[in-house]
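A protein chain is absent from this complex, but the other protein chains hold their places.
When the chains are written out, they are named A, B and C in that same order, and each has its own residue count from 1.
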Amino acid sequence: MPLVSRYEITVEWGDCDPAGIVYYPAYFRWFDQATYRLFLAAGLKRDDVSSGQWKEGTPLVGAECAFRRPSQHGEKLSIESRVEKFGRSSFIIRHVFRDGTGAVAAEGTETRIWARKDGDARSLRAIALPDDVKHRLGG
Amino acid sequence: MPLVSRYEITVEWGDCDPAGIVYYPAYFRWFDQATYRLFLAAGLKRDDVSSGQWKEGTPLVGAECAFRRPSQHGEKLSIESRVEKFGRSSFIIRHVFRDGTGAVAAEGTETRIWARKDGDARSLRAIALPDDVKHRLGG
Amino acid sequence: MPLVSRYEITVEWGDCDPAGIVYYPAYFRWFDQATYRLFLAAGLKRDDVSSGQWKEGTPLVGAECAFRRPSQHGEKLSIESRVEKFGRSSFIIRHVFRDGTGAVAAEGTETRIWARKDGDARSLRAIALPDDVKHRLGG
Partner (left out) sequence: MPLVSRYEITVEWGDCDPAGIVYYPAYFRWFDQATYRLFLAAGLKRDDVSSGQWKEGTPLVGAECAFRRPSQHGEKLSIESRVEKFGRSSFIIRHVFRDGTGAVAAEGTETRIWARKDGDARSLRAIALPDDVKHRLGG
């Protein structure tokens, strides 16, 4: 059974564009924030930087989102997140956004890998998803 | 033949995260900027706000991106954009990012509709893509 | 007595830069969000867009911030906000950020005007701050 986390955001003034609705890259920022909450709910610290330097974490290899209903400034959206598939190094997180009426405002997925970096961006490489991480996320 | 536009961006310090690579929502900002350039190349003004108010434009119904190679601060990426499919109201724009080595750094699509809004966000509705717009974009 | 509001934010992964600390424009986004909460606490809706179009609101004429202590991903910051000066059309809001130790992480001000817009950006003009707004904010 996958672990499910819930996270609520407010659509801020600066999240919206001149059409008066959410500027769509904001949904992907919320995806990333929601995945962080999913890890916290699992008792994990995603992309630990407490040493001051990032060595290991969860970069993206893909992301997609369907935008169902436009939202505007001041609305609250609740996001439900869970891992829907585990690979050797990769895992897919599904995020579903609902607005105040309960309607789905947006939904999509992030495909992440577990990765390590020893030098610059070019040195980033996939490693096996740790068993403990997989287990805590419900895999 | 679809119209093809090219747009170059620099990966800015603020586009990158503590892992030292592009924070992925930035690619979707660049998608949006690249679509704007595609419209300019077609002699069109996307999402006109010169009246001070937005009435008609091109909101998203979907977006997806595959991240092939991480990029870091100071790199230049070139983006090639074209419409790859036209529907009645919707159209799909493909964006391909290449880094300085010519390798594909990221690629994906935006699915947009032609839409009008007469009141709040709830009033947004799809309308037919104007013939002139379709023609200028190569459809 | 000025009305004082409190707002808590989490430093998100995407708020930080490759130095592993908050990318400074984020503080100004939090300023703007905190001012919105101050208005909500006063029973006011700042920059109403429920009609679908913005006509009147509170654009900035100045902003400044002193950054006292760097913060990193996962930290919670509490922001205390109040109007510290009222003019005819303008007003100055002071924001003080404290981290988990109680230390001031950042502090600064926004100078806003009450304004109306009838056409494009050039038509924006200052108008007198409504008495009710001033009264509710403690002026």
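What we mean here is this: a residue touches a chain if its C-beta (ideal position, glycine included) is under 8 Å from a C-beta of that chain, and two chains touch if they have at least 3 such contacts.
From a predicted model like this one, the values you see are computed outputs, not experimental measurements.
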Practice item. Write the list of subunit A residues that the hidden chain touches. Key: 13-14, 16-20, 23, 25, 49-53, 72-73, 117-121, 123
**Study point:** Residues from subunit C at the interface with the omitted partner, ascending
**Key:** 18-21, 23-26, 28-29, 32, 47, 49, 54, 57, 59-67, 69-72, 117, 120-122, 124
Practice item. Please give every residue of subunit B in contact with the chain that is not shown. Key: 12-14, 16, 20, 29, 32-33, 36, 45-47, 49-50, 52-54, 72-74
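Rule of thumb we're sticking to: only the chains that are shown with their structure count from here on.
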Exercise for review: Answer with same or different: of all residue numbers used at the interface between subunit A and subunit C, are over half used by both copies?
Suggested key: same
Study note, to complete from the structure: subunit A and subunit B have mean C-alpha positions lying a whole-number Å distance apart equal to 22
Exercise for review: Can you check how far apart subunit B and subunit C are, centre to centre, with Cα atoms defining each centre and the answer in Å?
Suggested key: 31
Check your understanding: How far is the middle of subunit A from the middle of subunit C, if each middle is the mean of its Cα atoms, in Å?
Key -> 27
Point to revise | Set of subunit B residues in contact with two or more other chains | key: 18-20, 23, 25, 49, 54, 72, 117, 120-121
